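My questions will all concern the structure given below.
Excluded from the complex is one protein chain; the other protein chains are retained at their positions.
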Amino acid sequence: MDKLDVIDAITNGNYQLETTLGKLHILGSSCKDIQQRYGVREDGLYFIITTNGVVYQTFCDMTTAGGGWTLVASVHENNMYGKCTAGDRWSSQQGNNANNPDGDGTWANLKTFGTPEGATSDDYKNPGYYDIVGEDVSIWHVPNDTPVKKWSCDSILQYHTATKFLTGHGGNLLNLYKRLPVRYNAGRCPSNHGPSIPIVYDKGDAETTKNLYGPNARGQFVPGYITFRVFNYERGAMALCSGTKPVRCHTEHFCIGGGGYFPEGNPRQCGDFPGFDWNGYGTNRDWSASKAVSEAAVLIFYR
Amino acid sequence: MDKLDVIDAITNGNYQLETTLGKLHILGSSCKDIQQRYGVREDGLYFIITTNGVVYQTFCDMTTAGGGWTLVASVHENNMYGKCTAGDRWSSQQGNNANNPDGDGTWANLKTFGTPEGATSDDYKNPGYYDIVGEDVSIWHVPNDTPVKKWSCDSILQYHTATKFLTGHGGNLLNLYKRLPVRYNAGRCPSNHGPSIPIVYDKGDAETTKNLYGPNARGQFVPGYITFRVFNYERGAMALCSGTKPVRCHTEHFCIGGGGYFPEGNPRQCGDFPGFDWNGYGTNRDWSASKAVSEAAVLIFYR
Partner (left out) sequence: MDKLDVIDAITNGNYQLETTLGKLHILGSSCKDIQQRYGVREDGLYFIITTNGVVYQTFCDMTTAGGGWTLVASVHENNMYGKCTAGDRWSSQQGNNANNPDGDGTWANLKTFGTPEGATSDDYKNPGYYDIVGEDVSIWHVPNDTPVKKWSCDSILQYHTATKFLTGHGGNLLNLYKRLPVRYNAGRCPSNHGPSIPIVYDKGDAETTKNLYGPNARGQFVPGYITFRVFNYERGAMALCSGTKPVRCHTEHFCIGGGGYFPEGNPRQCGDFPGFDWNGYGTNRDWSASKAVSEAAVLIFYR
């Protein structure tokens, strides 16, 4: 008996279900593993199994730069006016509070939440975030509430690293952020910033990246990189400058995620997209980011 | 090899598990699909698979009016004293705030939460809400914390539409609410109300419906309908008048769900069951709803 027989037994020969159910029998430890094991080339949702045997579904990008990218997380700003309120899982849902310097601690703990189909409508973190051992990171900026099938097409920016830098940081972001905690006052800008890794653009370019942020913010970074764990002038911590390398320290206007305390303008910088609305929400004036990037979820892949 | 052989191999011939495991091999795109494909007549939890291949479990009502109804959501008021606080996912968990006119946006986004077994103890929304293409809606009002097996028996009210109205609104509530946003100030009462669809009662009747709401509220609606996306005098938006058609505009006392801002008595009307406690919680005096309806989850099915 082979796989097709099993599927046939279950579907009673129905064609439409057979196609979908075929995926139930494709299972690996990551999208890369699935690609190598089964020769799969189609983007979509697949079943992944962790080292401990936990089975979950997530989206695999099977095409970009050879494919094999596993979606492990999305950072979604549910309410720019909420300052470390419900839904700010990648910074803090406990208000802006110096007593809670790690915030929710999401970058360095084993908590998971959300769903792959809802990754542009909600924060998302699956077991792959801490379980998969990868080499590189890919990021897509996808407009909020976009359905899975339109993610790639509707993305405003896509890029990936190609240096295998993750190998030197424990193979995934959990291990990276355990060593480089996203914690208020755990360091200063720029001395204690984590690595800045050059990126290859798959959609958009350095110019696109630059224009997503406010005119004043553009002088604070160089596009073409992903930078991990940075601080701002007041020692507020952020997890990810997605698309940029800071050259000055007003990092809260273009970096995302964070610890639980941002001193400046308390509580105005606290949140998953910290100071993106400093001069008004979506205005793209002065320090404020564009509406496009403010309303796009940041999808994080490993390979 | 047929299905029973597979089950037998897995259960080692154990009878109790065989019965339950039989359901693992019944899989369709909706409860209606399962009913048609397998001839199933028994209410209970079944596995559904979405267009993208996501597999989830939900409750199927296989008996009412021919059966084939898929539970896609429940609206559960976790704390009537909390005004747009944690747990108010069908309105806002961000407080009463004019800057957040859509609230959590749950009616028109791809976020899912909760579980079928917990649908009377917590809010629930599964992928069927946005994935299934249905024709009609069925609603059960089930007392909080009722276990699945007692839902039907303990319901205080059950009814369904029979006009296939969903076909004209994109086949599900996601598409309906994308066109008719549940957003503060997106329209006014009654000019911009969505459709009022007549209902067939499966349990209870127009009189039962009426008595669930406050004496003053009863003059504001006609029972025997489901109405979608309405406003109140102050332009607060609500998603669903379950069992009623508003004829006047104090809709907050008998309609549920909502945007993120209700001007009157700020913040007293903000929440999943907006103004149900206007004259005291569960008093059923003046404008206040009965304890029975205030403490019953609203279960939403498609067929």
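Of note:
Letters A and B name the chains as they come in the text, with residue numbers starting at 1 for each one.
As a working rule, contacts are C-beta pairs under 8 Å (C-beta built on N, C-alpha and C of every residue); 3 or more make two chains touch, one makes a residue touch a chain.
Keep in mind that this is a model prediction, so the values were computed, not measured.
The missing chain, though absent from the display, is touched by one residue of A:Asp104, A:Asp145 or A:Glu295; that residue is A:Asp104. In the full complex, subunit B touches the omitted chain through residues 1, 5-6, 9-12, 14, 17, 20-21, 23-24, 44-45, 57, 78-79, 81-82, 85-87, 114-118, 120-122, 144-145, 147-149.
Subunit A residues in contact with the hidden partner, per the touch definition given at the top, are 1-3, 5-6, 25, 27-29, 37, 49-55, 86, 93-95, 97, 99-100, 104-105, 108-112, 127.
As a working rule, only the chains that are shown with their structure count from here on.
Rotation angle relating subunit A to subunit B: 120°, from a CA superposition, given to the nearest 5. Mean C-alpha positions place subunit A and subunit B at a centre distance of 32 Å.
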